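Below you'll find the structure, written out as C-alpha cells, and then a few comments.
All protein chains of the complex are present and in place, except for one that has been dropped.
Going by the order they are written in, the chains are A, B and C; count residues from 1 in each one.
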Amino acid sequence: MTLGPWLEMWIGALLTLMILSFLFRDNPFYRFAEHLFVGVSAAYWMVEAFWTTLIPNLFGKLYPPLVAFALPALAKNPPQVSRIIPLLFGILLLLRLVPRLAHWSRMAMALAIGFAAGTNLVRYLESDFTSQIGQSIRPLVVSEPAFSLGGTVSALVVVLGTLSGLVYFFFSKEHKGVFGKVSRVGIYVLMISFGAAFGYTVMARISLLTGRMEFLRRWITQGFIFPG
Amino acid sequence: MSAFLDRVGRMDRRLIYVAIALAVIIPLVAGLTFPVITTPIVQNIFDKLDSLPEGSRVILTADFGPSTVPENMPMIQAVLRHALHKKLKVYLLTLWATGIPQLDALEQNVLAKDFPDRVAGQDWVNLGYKAGNQGVINSAFSDFPGAFPVDSKGHDVRTLPIMEGVKRIADFNLIVCIASGFPGVKEWIQFGGDPAHVPVAGGVTAVEAPLLYPYYPRQLLGLMGGLQGAAEYEAALVKQYPEYASRSEEAIQRMGPQTVAHLVIIAFIVLGNVAFFTGGEWRRRRT
Amino acid sequence: MRQIWKNPRFLLVLLALVIALVLLVLGPRAILNFDRRHTNLFVVLLIVGGAILFYTFRAQSGVKYFIRKIAGIAAIEEAIGRATEMGRPVLYVAGTQDLDNVQTVAGITILSSVAKRVAEYDVHLEMPTSRSLVMTTARETAKEAYLAAGRPDAFNEEHIYYVTDEQFGFVAYVNGYMVRQRPATCIYMGAFFAESLIFAETGHSIGAVQIAGTAQPQQLPFFVAACDYTLIGEELFATSAYLSQDPKLLGSLRGQDFGKAFAMLFILLGSILATLALLTQSDVLTQLSHWLQGLFTIKSS
Partner (left out) sequence: MIRVTLPVLLTSVVGFLLVAAFFFRGLNRVNSDLSEYFNIIAAVAFILGGGNLLRMHLDKVQRRRPGWTYSIVTVVAFLFTLIAGLFKVGNSQGWTGPVEAQGSWFNFAYDAMFNPLQATMFSLLAFFVASASYRAFRARNVEATLLLVAALIILLGRTFVGAFLTSWLPQPLQFLSIPNLSNWIMSTVNLAGARAIIIGIGLGVISTSLKIILGIERSYLGGRES
C-alpha cells in the first residue's frame, strides 16, 4: 500500500475511534472530530455550490467568457440576459449585511418560499393525495383464480385500516362515540405500522456498523505495516 | 431479586452499546454463520426456477448500480448459478447505464469460473444495457429482438441460436428482476409480467422491499429483501445442491453480525418488559 | 379603506389580475394548451382547495369551529415553561432540509409562535440550522416575533446560526451542543432523514423533554419510539394554526377534514364498486369501476 492511502487509512481510523468515543461520554477527542467535521463539511458544500451552481448556472450563463478559464466549452454560448434576475435576488439577499437595507433581503426569501409552495403543492397533490386514493381502490374480495379467504381478509384489513387511519387525523370533529372508536382503531393501525417499519430498518442500521468494523479490522491488519 | 430487575429496567445505555459492538465484532472476527431458514416469499422463487423444464427461457436483469452491489450481487449470482445448473436459457440484461459492470462481473465470477462449458449465444446471452427505462420493456413486450437488437459484444441477436423462437416477452417462462429502485421490479411487473402473463420474481434492497409487498403474491411470485433475502436464496440453493456450498455463501457469511445483533436487541426488549412487569413501575401504576 | 392591502380578498383579486396578465402576455398558445392529462388533478384541486378556502373565509367572518386537542402541541407551551423554571435553553431545529421543502417552511412558521412564547418567558432560544437560507429566514421570523411580543431588545440574532449543509456534520455539532449545554427542551419541526434517531436518543440521554413533528413517513417510527411527543404527518402542518389560534388558519383545518372525507368517500365507493364488478362480472359495472379508478390514476407522460 503506498504512502497516500496508508496515511488516509490512519486518519480515517483515528477519526472513526474519536466519533465512537461519544457513545461513552463527551470528551476532547469527540469534540475535536466534531469541530473538524463542521469545518471540512461546511467548506465542502460551499465549494460544491460554487463550482456546480454559481459558475455554470449564474456566471457561465450570464456572461460565458467570464468562466472560460474553467469551462472553455461554455465560452461560445450567447449570454442569457434572464440570469440578471437570480443575480438581482442574490444581491438583495446580501443586503442583510447592510443594517439599513436588511429588510430588502425578504424579497429573496419570499421567492424561495413561493417556489416551495408552488412546486410542493402540485407534486403532493399528484403523488401523495390523488394517486394514493387511486391505489387504495381495490376489490374487497379476492376470487381470481378461486375465492381465497386469506386474500379477502387482507383486502378488507387494508381498506378499513386506511379509512380508520384517516379518521384519526380529523381535526374539527370530536373523537367521541363511534367516531372516537374508529379513531382509536386508526391509531392502533398506525402504531402497528410504526413498530413494523422500525423492526424492518434495524437491519440496514446494523450493516452500517458492520461496514465500519470491517474498515477498522483492515486498519489493524494492514495499518501497522509501514509502506516500504 | 426485584432490586436486580429494577436495575435491569433502567440499565445504563452504555451496556447496550457494548453489547451491540460485541454482537457485530465477534461474528465478524470468528466468521460465525447461522442457519438461514428460507421463508416462503423467497422459497417460491427457488421452487419456481427448480420446476422449470430444461431449455426454458428466463430473463435475469441487473437493474442496480455499484452502490447496492453488497445487497444485490449475492442475489443475482445465486439465481444465475441455479438457472445454469438447471440448464435453463438465461437472458442477462440491464436498464441501468451503471448496471453494465455488474453483468461483466457475472460473466467472470459465475459463467467463466463455474460453468466454462456453457456457450455464449446458445446457453446464455448478455444483452447489455438499453436506455429508455420502462419504454424498453414496453417495446420488448411486442418485439423483443427489436428492443435488444445486439448483445453486449455487438453480435446481431438474430444470428444467435438462443434467440430462436423469441418474438415477444410472452415467449419467456420467467422474469427475475434484481433491482434497487427505478426502473426496477415494479416496472417489470406493470409493463412486462402483467400484460404478457409471464410470472415475475424480484430481488431488491431492504429499503425498497416494503414498497413491493402489495404486489406479492398475485403479481409478484416471490421477493428477496436485502441481505436477508439473498442469504435465504443461497440457503435454499445449497440445501438442494450442496456442491455449491463453498462458492455460494457470501450473503450467509455477512448475515452473522446481523443475526447476533438482532438477537441482542430482541433480548433487550424482552428484558426491558420483564423488568417493567415485575419491577416497580407496573406495581406503582396498578396500586 | 386605508388597510386595503392587508385584506386577503384584495390580494386574491390582485393575484387573479396578475395571473390573467401573465397568461395573456404569453399568448393564447399557453392557455389553449391545457395539459389534458392533468384534468382530473385540476378538478381534485378545485374541490379540495375550494373547500379549504371556503372554510378559511367562513372562519374569518366569525364562524367558530371545534378543534380537537393535540397533546404534542399543548406540550410545547409546558415544555418552554419547564425550560424557564430550570433556567436552561430551548433547542429548536427546523429540519435538515432547505427552504424549497414545505416542511421546512412549516418549521419556520411554527418558530414564529415558539419565539413569541420564548420572548414572553424570557428564556434562551438556541437554533442551529443546516442551511444558510433557513438561517437568514429564521432570523427575520424570530426578530418579528420578539417585536410582536413587545420584547425587541431581548432578541439576539447570534442564537440562530448556520452550522453546515452536511447532514451528519450538523448532527455531530448538535450532539455536542446537547451534552454540553444540556437544553431542558428540544423541539424538532420539519423534514428529517436518518439523523432523526440520533437527535432523539442524545436528547433523551440528557433528560430533555422532546417534541418532534415531521411529514417524512420513514422517520416517524423513530420519533414515535424515542420522543416524548410526536406530531404525525398532517399534524405538523396544523401546529402553526393551533399555536397562533388564528381563526383563518383553524378554519383551513376544517377544509382539510373535508379533503379527508372526500378521500374516504371515493376509497369506499370505489372499492365497493370494484367488488361488485368483480363478483357480477357485469360489463357496465366493470367500466364504471375502471372509470372511477381512472379519475385518481396518474397518466404517465
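Everything that follows uses one rule, which is that a residue touches a chain if its C-beta (ideal position, glycine included) is under 8 Å from a C-beta of that chain, and two chains touch if they have at least 3 such contacts.
Predicted model only: the values in this text are computed from it and were never measured.
Chemist: For the full complex, can you list every visible chain touched by the one that's not shown?
Modeler: A, B, C
Chemist: Which one, C:Thr96, C:Thr185 or C:Ser240, makes contact with the chain that was left out?
Modeler: From the options C:Thr96, C:Thr185 or C:Ser240, the contact with the absent chain belongs to C:Ser240.
Chemist: Taking the entire complex into account, which one of A:Asn27, A:Asn77 or A:Gln132 touches the absent chain?
Modeler: A:Gln132
Chemist: Which parts of chain C face the unshown chain closely enough to count as touching?
Modeler: With respect to the unshown chain, the touching residues of chain C are 3, 5-6, 8, 11-12, 14-15, 18-19, 22-23, 26-27, 29-31, 33-35, 38, 41-42, 45, 48-49, 52-53, 56, 98-100, 102, 105-106, 108-109, 112-113, 129, 131-133, 135-137, 140-141, 143-145, 147-148, 158, 161-164, 166, 168-169, 171-172, 194, 197-198, 200-201, 204, 215, 217, 220, 222, 224-226, 232-234, 236-238, 240, 244, 246, 248-249, 252-253, 255-256, 259-260, 263.
Chemist: To test your reading of the contact rule: which positions on chain A touch the chain that is missing from view?
Modeler: 4, 7-8, 11-13, 15-16, 19-20, 22-23, 31-33, 35-51, 53-54, 57-58, 69-72, 82, 85-87, 89-90, 93-94, 96-97, 103-104, 106-122, 124-125, 128-130, 132-133, 135-136, 150, 154, 157-166, 168-169, 186-203, 205-206, 208-209, 211-212, 215
Chemist: Pick out the residues on chain B that sit against the missing chain.
Modeler: Touch set of chain B with respect to the missing chain: 11, 13, 16-17, 19-21, 24, 34-37, 39-41, 210, 213-214, 216, 228, 258-259, 261-266, 268-269, 271-273, 276-277.
The definition used in the following text is that only the chains that are shown with their structure count from here on.
Chemist: Any idea which chain A residues touch chain B in the complex?
Modeler: Listed in rising order, the residues are 23-24, 144, 151, 197, 200-204, 206-207, 209-210, 213-214, 217.
Chemist: Could you list, by residue number, the parts of chain C that touch chain A in their complex?
Modeler: Contact set of chain C toward chain A: 40-41, 44-45, 48, 65-68, 99-102, 104-105, 133, 136-137, 140, 162-166, 168-169, 172-173, 175-176, 179-180, 218, 220-222, 224-225, 232-235, 238, 253-254, 256-257, 259-260, 263-264, 266-268, 270-272, 274-275, 277-279, 292-293, 295-298.
Chemist: Applying the document's contact rule, which stretches of chain B touch chain A when the two form their complex?
Modeler: Per the touch definition, chain B meets chain A at residues 14, 17, 20-21, 24-25, 28-29, 70, 206-207, 209-210, 218, 226-228, 254, 257-258, 261-262, 265.
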